[in-house]
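Missing here: one protein chain of the complex. Every other protein chain is in place.
The letters A, B, C, D and E name the chains in turn, as written, and every chain counts its residues from 1.
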């Protein structure tokens, strides 16, 4: 797993700070002596998986380079309740001004990593991969996908240009699966993966016959997923989506699909409870 | 409730589109004839409260001004399962490229409005207000606060400069509540609200004696909240925070506090399930 | 008084440098040897109050991190004619290229601080505060408000979202002061200050009866201001505005108003004469 | 005089609006019915010269395209007290939210045009031109220079790359005026004007001998200016600067110099009093 | 072939205009009457292939929406000498100010399309595709790749995240092709293409055995390319690169490789000669 470089993180972190600082900055900071120092520890209040440490570190650095941020764990680390993610030391006015932005990254991204890990653990041993979707929160896709990766999941497409994904409307417009996938093959460069979404077993063979790289089995029953795996015989990567929850994901994985994509990882993960404790 | 003007929304929506379009744009759109049209309806799959309609409309307009987006409800409207939020009509390649970004705004912000409404409904008749916090997702504070408002909640501070909020570290640095609030009063302009956080009843009287506008009762028991209300006798607005859930919020409200602030509204609201159905 | 953090200053200073450097940079710098050094002193040519030191320092740092900028005074310091604000040392080509931008910040912001101090000194002992307005120069509000603060004044609202300010058009639209202020109270969150503008004594009692936080007495005569103070009996902060000059401000303050707001602080302050002298 | 195109104005106007709208927008606008309309007139409260009409119009358009802004005069027009610059009609909430930003442009830029016109009128008939300098307010150079032009003045250099301006430090570094101007000639392309600053008559002949396009006579006495004009015999454009005020400018012009540059036009022009009157 | 949407083009076109307009705009435009009109035709001075029409149209629209730009051909159209690409009509001052920026896009991008078409024509009938590389000019990748597509070529990777491309340094770091490709497979999501670069036939079988999607044959002789095709037997897409010119490309294609990638398409295409003729 590769950390995101600053060239990607900086605009996102800077936007978050600009939002919080506005034109006036921290009007409460005036109560603190300029020489006052603050040492604190970012600690998990409940169990989870760490993510967003680079964002939190960068938030502190952009507020004041004099803040020393020391990560104690890496993204992806399992956290017991009370576990320290990082310590921070520096001018009190700076640390307290950066605190909320740093926490907003840590709690949101660790929440995503934590939820992802739960799905990954639920399918352990089945060989299925858990993947995110493009159902991400506006402006946060890069860091949300990285958090999914930290949790053991896979990023899937980063945008509309990453792969050809043929859906029902494209099939209807093209006049059927065969012409649609023929057009897709003709339009796609040699570096483009082609995925086709099918809504039922009746479409599967036609789709597979066209040689797509991936077939998305949308809202299939467990029985139909298993049947699809049996019919596909490895001719394409099979991805299941729709109606996936922690309660259902293992059964889905046991049908033999290769990938299970879960929008909730990025659009509905609750924050992990993390706080900054004075030391 | 005032809708956010385009000068605020445009950078947020543009960033979301830039993320999704990358350098290549929608590589699947090439399968569609340039003359193909698409009509669809954004419909709720489960009950909830609408928010983010302006964001979705703007996403469509920035992708292609030829898309006609017609809102059927306003932000804040209650949605039954299946209810239409808006219809969209235009060039198929444009509508399908804008679809995901528009949905990402609608589902996230309607999710916030829906959760907010649940809290608001839970305290109905008590006189307590439900308020958001600064625990927002990076880059999305303006639209998240607007979604809280759409759900019947209140925005609270928009940033570090909106009000003086005296917390434990400031009190410790100043040498006590009295000197801290005296400094706060001396630092604050006549347009600044002063709020002080107290961690127990023992601090309350000292805080109230200094005449703050708002006292934040952090993690108080129900009994202590009620006692605080009794002691304060209306000398300040009382805000409760900490450990607030749908299960506990009505009891908290019944203690007589004026405001209950809930970070989960913006950091942990699950998306409302909304889809785009072809018509 | 809190200095503005770099997250606020950097976009403003960067925009100023981009303006001056254009595409070609400093075409005269080619006359200087790359090894030439320059030492200079930013010195006041007339008496005043310093402001903008952080902006000037940042301008130098963004042009060339090899420039050593050493502030001799802090924002808010009184300057005698000839007093040094800062010294600068570094590569001659860099220092001379940064000079004008650094001076443009220093002279403008010190001009604001100087004018503010004159107003503050004029009301000394009366208890009245001098406040700025939203009549700021486009793009410079954050640094202009900070300069007012450096001069001993108060920033007032930073933008349209900071407080509810009910003016004549709102009153007319609402059908009177009472309904307008009732709506304001209903619309405003618990963190929002409510200010109402009244144009004459006849409106004052109606306004005060609604419990606003601040009443803006616009273009009142001295006699009416005094009468307003007498009638208000401390029920609201009273702010005077309109027709305020150095000649009139003390008399206004002596009426007992709490705040006097002065647009000229930010829209009409002449620059303080400051130059960069070679050492 | 050419109006500035939107590609130049838009970033400046947008920045000003972003400052004022923050994350919350106009919280007072909620008191107005969405269907309420507002008609108003931007009117001068004292005599002056109009400038900034395009900025004001664009501010209104960016807040709400439904606002109809109708200019009654062009930049550069003389305004009697009470004269209308423009009328505005549209949704009340939009017009009132745009009002302050539009006025901040109009009052500042008309102030510059008014002061410039006073200098231009003072030298009428002498043949001398009044020019601005690079002593502009950060971020506003393009619109300030345009306002100087509206007042009848000339813009001078727009930035460090516009012309070679050889000053004392360059002369010292080069070892004298001759080597400095020889270097300047060698470094400058055929499209670059070369100007040299001289501090006394003793430097003048040496400077002129090198064939600069412009000689800047810095802080010369009236007698020395006249002597410089006599000696130069038209060999270069002569520009006077330093100690220029409305009281002194005509005498300076009468010495026969070609150009008089005045930093105060852009760094110290008081705002022209302009208001928005409901109609 | 899909045109790029405005959300992608606008920042690129805007940056080009900002460069040309600076702070002063078109100082020569003042010679033209505001009512003067200009009609002109963008015409090819030599034969080629059109590209960049959307960029040119947008440049005109951003300068002045009153300019009417009418495309006569679409991107990808073959142009005979003298052929019109588009006509333009509008205020003379606006059209002449936009002219150079519009032409800079048209001449550069049509130059790329023209060179691409020459390569495509040279391999006609062989089945080989001509592809671009990441050797693009800074800031222009999106429009350069679109111009390659207009010329009949293929875009290849848009950035570092589009596909895993295992090169010599990765192989060395991993300890051989097998471990490198095993790591690549383990790191890559199901939507990621894996390409491996081999420098000689001796590496080919090892590479193919690992099942990459694409093998990049770098700087192979014609004989070795043919041998590689024979050995690969369709197990992977074969891409040739290195030493490709119009003189050599057909022979390369005739070896049976699937794709030939050519950096020169984007880093060394001469501009197509296009001018704006008054009508």
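Here is the rule we use: contacts are C-beta pairs under 8 Å (C-beta built on N, C-alpha and C of every residue); 3 or more make two chains touch, one makes a residue touch a chain.
In this text the structure is predicted, and so the values were computed from the model without any measurement.
Enquirer: I'd like to know which visible chains would be in contact with the absent chain if the whole complex were considered.
Expert: Taking every chain of the complex into account, the missing one touches A, B, C, D, E.
Enquirer: Among E:65, E:139 or E:211, exactly one should touch the missing chain; which is it?
Expert: E:139
Enquirer: From the list E:6, E:72 or E:100, pick the residue that touches the absent chain.
Expert: E:100
Enquirer: Could you tell me which of D:19, D:162, D:197 or D:273 touches the chain that is not displayed?
Expert: Going through D:19, D:162, D:197 or D:273 one by one, D:162 is the residue touching the chain not shown.
Enquirer: Tell me which residue among E:16, E:88 or E:240 touches the hidden chain in the full complex.
Expert: If we include the chain that is not displayed, E:16 is the one touching it.
Enquirer: For a quick check of understanding: of E:113, E:184 or E:259, which residue touches the chain that isn't displayed?
Expert: E:184
Enquirer: Suppose we count only contacts with the excluded chain; which residues of chain D make the list?
Expert: Missing-chain contacts on chain D: residues 129, 131, 154-158, 161-163, 189-193, 195, 214, 237, 239, 258-259.
Enquirer: What residue numbers in chain A mark contact with the hidden partner chain?
Expert: 1-2, 4-8, 141-142, 145, 155, 158-159
Enquirer: Given the full complex, what residues of chain E touch the hidden partner chain?
Expert: Listed in rising order, the touching residues are 12-13, 15-16, 19-33, 36, 38, 55, 92, 96-97, 100-101, 103-105, 107-108, 111, 134-142, 158-170, 173-174, 180, 183-184, 187-188, 192, 263-264, 267-268, 270-271, 278.
Heads up, the rule we're going with is that only the chains that are shown with their structure count from here on.
Enquirer: Strictly by the touch rule at the top, which chains does chain D share as contacts with chain E?
Expert: A, B, C
Enquirer: What chains touch chain B and also chain D?
Expert: Looking at chain D and chain B together, the chains touching each of them are A, C, E.
Enquirer: Pick the pair with more C-beta contacts: A-B or C-E?
Expert: By the number of C-beta pairs in contact, the winner is A-B.
Enquirer: If you match contact pairs by residue number, which of B-C, B-D or C-D shares over half of them with D-E?
Expert: Interface equivalent to D-E: B-D.
Enquirer: Approximately how many whole Å separate the CA-defined centres of chain B and chain E?
Expert: Whole-Å distance between the two chain centres: 44.
Enquirer: Just how far, in Å, is the C-alpha centre of chain D from the one of chain A?
Expert: From the centre of chain A to the centre of chain D is 51 Å.
Enquirer: Provide the list of chain E residues touching at least two other chains, using ranges where the numbers run on.
Expert: In chain E, residues 22-23, 155, 158 touch at least two other chains, as defined above.
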